[in-house]
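As you look at this complex, bear in mind that one protein chain is not there, while each of the others sits in place.
Then we have chain A:
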Amino acid sequence: MTSVEAFFEMLYDVHGINVTIGYDSWDRGQFLDGLWLTVQLSVLSIFFSLLVGAIGAWAQGSPLRIIRALVGGFVTFFRNTPPLVQLYFFFFALGTVLRIESDTGLAQPLVSNFGWAVISFSLFAGAMNTEIFRSGIEAVPNSTIEASYAMGFTRLQTYIYIVLPLAIRISLPSLGTNLVNLVKTTTLAYALAVPELLYVSAQIWSDQLNVREMMNVLLLSYVGLVAILVWILHRWEKALRIPGFGG
């Protein structure tokens, strides 16, 4: 550890490149906490957005017209409005109204800013996932679905055991694009003062006045995070491949 710190100190002394997270343990701790929070935010949002997408796509095939209309409205709304304004709407509008009284008698927000960020990102990406899964489900051959009905599967069973596993394989490429977008969207939590990677980096560069170095570290961190996600998705796609099905 000390040799790494010595290297970054040398970098600053000799070349004037001030990467404080390399030698300052406080800054490094802050940065790693931010990174960890960004990872948490991404993983939770990805999980819930997949859930929203799966439920939404299932509901969109419902025989009831009103349910289809509601899901369609949800997708249309979230696809055609800015994610930042959605986030503000959830946190500043709904978050201000939804308050409970705590033991001390003061009004406490029901959901924290981190919670609202997860809810907002999940719904935003979930709306996109609904569309992606829907087109995946459409690509599942009708004869497969009919065969499963003939075997006595109910609609829900057919969806869970037959349609969804096939649809996921078909929609994985566009799903990957959307999940990458979701990880990039987590930076918006900066606006709610959630101490994620961008927020702590901004704090570090305001303290240390090393904007250029921190900016580059930040950009590389995000590109690295996205690269890890792309790698995982690629592995997943490979593992899920059924020989003879799809390309």
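Observations on the model:
Convention: a residue touches a chain if its C-beta (ideal position, glycine included) is under 8 Å from a C-beta of that chain, and two chains touch if they have at least 3 such contacts; residues count from 1.
The criterion applied here is as follows: contacts and distances are computed from a predicted model.
Missing chain, UniProt protein name, picked from "Inner membrane amino-acid ABC transporter permease protein YecS", "Poluprenyl synthetase", "Roadblock/LC7 family protein" or "Amidohydrolase family protein": "Inner membrane amino-acid ABC transporter permease protein YecS". The chain not shown here is touched by just one of A:Y12, A:Y222 or A:W236, and that residue is A:Y222. In the complete complex, the hidden chain is touched by one of A:V39, A:I55, A:L94 or A:L233, namely A:L94. Residues of chain A in contact with the chain left out of this view: 60-61, 68-69, 72-73, 75-77, 79-86, 88-89, 92-94, 96-97, 134-135, 137-138, 142, 180, 184-188, 190-191, 198, 202, 211-212, 215, 218-219, 222-223, 226-227.
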